[in-house]
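The structure under discussion is supplied below as structure tokens; questions concerning it will follow.
All protein chains but one are shown in place.
On to chain A.
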Amino acid sequence: MDILLGIRTQNEVLLITSRSLARGISVLKSDDVKVLECNKHTALAFSGEPGDTTNFVEFIRANVRLYGFQNKQELTTHAVASYARKELATSLRSRKPYQVNILVAGHNGTPELHWIDYLGTNVTLPYAAHGYASYYVLSTLDRWWTETLTLEEGLELARKCIDELEKRMPIDFKGCNIHVVDQNGVRLHE
């Protein structure tokens, strides 16, 4: 039920994630952050089985960082996405696969957004969503997204999506965090 939404604009990528952390019928936390800085210019947004998610993304981050130190060369966003996909695909064929869906957002000269699900599907997209939220926001994004969105326009589009979710989603997801990934790195937008 977590909301995971990514929008690529002209110079940055926006990651919109819900703040609620629910287990069963209870909300445990209403200021949850579902985005992890992987290296300086790449962020991972994640949802799925709690526990699996943190374990998986921290594993990915540790290996990406290790690669950076060993080779004095940080992995590109594309490489991070390929690596994460490979790990998910390997895990899928094990006795107990990770149930994790992720969005990989990064900026290496140009902004980049990858949609990866627990089955090991990796697609590069201009905008993407995981889970139930995708049913509500994809039409909005289809209508309003353009190649030349500025940051402000992107945020406005994100607002449109969140409004739609608040209107149509049957659950209270406690609002959303918006992370911006641009040439300066990853930051939480107020």
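Structural remarks
Just so we're on the same page, a residue touches a chain if its C-beta (ideal position, glycine included) is under 8 Å from a C-beta of that chain, and two chains touch if they have at least 3 such contacts; residues count from 1.
In this text, contacts and distances are computed from a predicted model.
Taken from the listed names "39S ribosomal protein L13, mitochondrial", "Vps72/YL1 C-terminal domain-containing protein", "Cobalt transport protein" or "Proteasome subunit alpha type", the protein name that UniProt assigns to the chain not shown is "Proteasome subunit alpha type".
In the complete complex, the residue from A:33, A:62, A:92 or A:171 that touches the missing chain is A:62. One chain is missing from the display, and on chain A it is touched by residues 58-59, 62-63, 65-66, 69-70, 72.
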